[in-house]
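The structure follows.
One protein chain is absent from this view; the other protein chains keep their places.
Chain IDs A, B and C follow the sequence of writing; residue 1 opens each chain.
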Amino acid sequence: MAKVPVQFTLNGAEKAEFVDSGTTLLHALRDKIGDTSPKGGCHQGTCGACSVIIDGELRLSCLTLAETCNGATITTTSGLSEGGVLHPLQRAFLDAFATQCGFCTPGMIMAARVLLDHTPNPSRDEVVEALSGNICRCTGYEPIIQAVLTAARSNSQHAA
Amino acid sequence: MAIRRGRGVAAINYPTGMNLGGDPTQALVHSTPTGNFMVTLSSVDLGQGMKQIMAQICAETIGVPTDRVVVDTADTDTGPHCMGTFASRGTHRAGNAVIQAAREARQVMLEVAAEELEVNASDLETDGEGNILVKGAPQKSISIFDVALSAHFKRGRSISGRGMFLIPRSYPEKETGAMKPSTCYAHACTVAEVEVDDETGEVTVLTVKNIFEIGRALNPKMVEQQLVGGSWMGISHALYETTEPYYPNRDHGGTDFNQYLMPGPGDLAQTEIIVLERPSADGPYGAKGPGEMCANPQIPAVANAVFDAVGVRIDTLPITPERILRALKAETPN
Amino acid sequence: MALALQTFSTVKDADAALKADGARYLGGGTLVVRATNEGDVSLLSFVRSTEPSLSTIAVSGGKIRLGASVTMAAIARHPDLSTLSPAARAVGGPAIRNMATVGGNLFAPAPYGDFTVALLALDATVSTDGGDQPLETFLAKRDDSRAIVTSVDFTLPKGGGFCFLKVSRVKPKGVSVLSIAAVLEQAADGTVSTARIALGCMADRPMRAKAAEKALLGRRLTKDGIAPALAAVGEGTSPITDPIASAWYRAQVLPVHLGRLLLGQVAGMETKA
Partner (left out) sequence: MELRKNYFADQRKDDLHEIGQPRPRSDSPGHVTGKTAYFADRNFPGMLHLKMVRSPHHHARIRSIDTSEAEKHPGVVKILTAKDVPHNVYTILILIQIGPEDETVLADGKVRWKGEAVVAVLAESERAAQEAAAKVKVDYEVLPAVFDMEEALKPGAPIVNEYHGQNHYLYDSGECRKVRFGDVEAGFASADHVLEQSYQSSPIEHAPTETTGCVVAPEGNDRFTCYTNTQAMFFTLDNTSIILQMPGSKLHFVGGTVGGGFGGKVDVIVEPIAILGAKLTGRPVCFVYSREEEMQISSPRAAEKVVIKDGVMKDGRIVARKVTGYTDAGAYSRHSPYGAQKGAGHYPGPYTIPNVWIDTYCVYTNRTPSSAMRGFGVTIGDFALEVQMDKLARLIGLDPLEFRFINAYRDGDMKAHRQPTEGAALIECMQEASRAANWPVAEKYLAMSSYAKGA
C-alpha cells in the first residue's frame, strides 16, 4: 500500500503521520493521531458529526482526504478548551442542557464556533443556518440553538 | 393560494417498563473509605442521562450530595444483571434497585455512626449534605467521611447494599386476555396548531402545547430535555419519517440524512411543556417512564389539526404533502 | 486495490491521468469521496489539479467566469455575485458549501444540482481544455464526459431579471422537491421579451422549460398573464421519484411554485432558499 506523509497543525500542535493514500482526514485524526472528538456518523457528508475547522472554514473530515490538508491549520472540539477551562460555547452547551447522547455535540460545537468567529452576534436565523448541516436526533435542536445564542451573548459581554 | 389553519388535540397514556414484567434489574452500592458512594450497574446510558439520575437517586437515599456518588455501569464483568434500557424501564427498574441497595448501605452507615456516637441507629438522620445527626439534637453529629473511615479501618464493616427489582411476569389468559401489562402509566395531552398550504399540501406546525404527567420529575432539566426532544420526534413521525416512502412497495428507501426526512432546526414548532406529577405507587420517588410516551401524542394531534385546517383525513403515516394534496384533489375533482 | 490521490499542477496533466481505469476527478469530495466511503470499489484513484485558474472568480462588467473548483461558499459571499447567492446557498449546509464546487455540481444527479439549475437559466457555457459548449449540451452528455471542466461562463442579467426558488421538505437545509431558476426580461410595457426557465428534479438532470418560456413571451407577469406558461411548464418533464417526493407530486406542484415565483410571492423564500 502506498503510504503518504501528512503534516498539519492540529489544535496548535504539529502533527506528522504516514497514511494510506486516499485516507480521509476523519480516519487520520481518529485512528492515527488519536483525536476521537470528530465522530463518524454517516461518512456521506449528511450528518455533520465529523465537522472540523480547516484554515478557518468548517469542513467535513469524512469527505476530506488527509493528504489534501498538508500545511493546514486544523481545529477540533478536543482543542477548544484551554488550560482545563471550557470555551464559552462548551460552557453554554452544559448550562443549556444541550447535550443528550453527545454524539453530535463536537460537530455542533465546531459549526457554532465558526459562526461566532465570523458573526459574534448572530440572529436566531443565522444560528439555525449555521447548524443546518448537523443532525441531532435527541434534543429537537432548540436547546442547541439556545446554547449558541447564549454563548454569543456571553462573548459580547466579555468584549464589552 | 390559501394557507389554512387548524388545531387538534390528543390524549394518551403509556405503560412504564417491559410489558407484562418479568424484567429484572440489579444494583450494588458501596462506599469508598472516604465516604463517596459507588453505584454498580450494567444498565446502558443511551444519552437520556441514566447515570446522572441513578446518582441522584442513590444520593437522595443515602443522604449525601449527588456529587459524592459515582455510577459505574454497562460492564458485564462488574455490573450485576440488567434487562436493558428500553420500554421506558431504565429509571423505574434500575432506580428501584438502586434505592434498595442504597437503603441497605445506608443502614450499615447509620449503624456505624450509631456506634461512633453511642446512640441507637434508629435515632439518626442525614442532613443531605454529608452529615449524620441525632434526631432532635443536631449538635451531636458525625460526618459521613468519618463514618466511612471508621467502617473501613476501625470497625471492619462494609457499607454496602444489594438491590434487585423485579415485577413478576404476567401471562395473558388465552381467551379473555386478562393480564397485567404494567404497574404504572404516564399520561399526556397535546394540542397542536398547524398551517396547511392547500395548493402544495405542505404543513407547518406552529405550536405544540404538551402536558405530560410523569409521576415525578427526578431532575426537571433532564426531564425537559427528553420531553422537548420527544415532542420534536413526534412531529417528525407525524409528517416526515419513513424508511419506505411507498410502503408496501420497497423501492426508494432513504439511505442517508438527506433522504430520511426529519424536521430541521428551521422547522421547529413553538413548543410548550407542562409537567404534572402524580407519584406512582411503585416508582423510585414516584417516577414513571417519560422517555417514550413523550413522542406519541403529537402524532394524532397534528393529524387532527390537519383535518381541522383543510377538511381531509390522512389516516396513513407519515402525513406527507403528497397525501394531503391527493386527498384535497380527490375531494374537489378538477 | 488501495486508493490513490494524484495531484497535478496543470489541468492538462490531470486530464491525461483521468484516462486511467477507475480514475475520478476529485473536486470538493462530496460526490467521489462519499462514493468510496460507501464502498464503490470501481473507483480506484482520485485525480485533482491545483491550477490556480480553477479556483478563480473573474468578474468583468456583467460577464462572469467561475473556475470549476470555486466553492458554493465563495460564490455566496462574493460581493459581485449577490444575485447568485440564493442559488449557491441552496446547496447543502455550511460545511458542504465550503467544499462543494461549481464543477462538481454540474455532475450531481437529481435531486442535487440546484446551482446548475441556476446556471442553466443563465445560459452558461462550460469550458474544458477541449473547448467550450453550451451547458444544456454538456448536461445531455455529461455521463460520458471525461475531460475536466475548467470553468463556467455566463452573463448576469441586469436588474432583477434573475430569480431562483428551491422547494425542500426540511429547512433550512433539505434536498430539493424541485428547484426553479428563471431569467426574465420585460419590455417597457411590462410584457416579457426574453424568458429562460430551468428546472431541477423534473428529469434526472437540470432541464429547460421551453414550452413555458415560449408561453410567457409577450405576456405580463400577472395571474392571467402567466396562466398559459403554468399550463405548459410540465411539457417534456419526467420528474424523478425518490424518498423526498414522487413524480406525481413534483408534477402537481411545479406550476404552483412557478406561479408563485413569477408573481414574486416567494421573495422571502428566495433569500432563505
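In this text, a contact is a pair of C-beta atoms (placed from the backbone, for glycine too) under 8 Å apart; a residue touches a chain by one contact, two chains touch by 3 or more.
Keep in mind that what you see is a predicted model, and the values were worked out from it rather than measured.
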item: Omitted chain's touching partners, listed by label; value: A, B, C
item: Touching the absent chain when the full complex is considered, from A:T64, A:T105, A:S132 or A:Q146; value: A:T105
item: Touching the absent chain when the full complex is considered, from C:A2, C:A58 or C:A231; value: C:A2
item: Selected from B:V194, B:L227, B:L268 or B:L325 as touching the chain missing from the view; value: B:L227
item: Chain B, residues in touch with the chain not shown (by the definition above); value: 7-15, 19-20, 22, 42-47, 49, 51-52, 55-57, 59-60, 63, 65-66, 71, 73-77, 79, 81-87, 128-129, 169, 172, 174-182, 184-185, 187-191, 209, 211-213, 215-224, 227-228, 230, 233, 237-238, 241-245, 247-250, 253-257, 259-260, 262, 272-281, 285-286, 291-293, 295-297, 299-301, 303-304, 307, 313, 315-318
item: Touch residues of chain C, complete complex, unshown partner; value: 1-3, 36, 38-39, 41
item: Missing-partner contacts on chain A, residue numbers; value: 20, 22, 30-31, 34-44, 46-47, 49, 76-78, 80-81, 86, 89-90, 93-94, 97, 99-106, 109, 135-138
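What we mean here is this: only the chains that are shown with their structure count from here on.
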item: Centrality ranking, top chain (CA atoms only); value: A
item: Distance from the mean Cα position of chain C to that of chain B, given in whole angstrom; value: 46
item: For chain A paired with chain B, centre-to-centre distance based on mean C-alpha positions, whole Å; value: 30
item: Overlap residues in chain A, where contacts from two or more other chains coincide; value: 44, 128-129, 132
item: Of all residues in chain C, the ones touching two or more other chains; value: 172-173
item: Chain C to chain B touching residues, read off their complex; value: 167, 169-175, 241-246, 248-249, 252-253, 256-257, 260, 265
item: Touching residues on chain B, where the partner in the complex is chain C; value: 1, 199-201, 240, 245-246, 252-254, 258-267, 321-322, 325, 329
item: Complex contact set, residues of chain B against chain A; value: 46-49, 221-222, 224-226, 228-233, 256-258, 262, 264-266, 268, 271
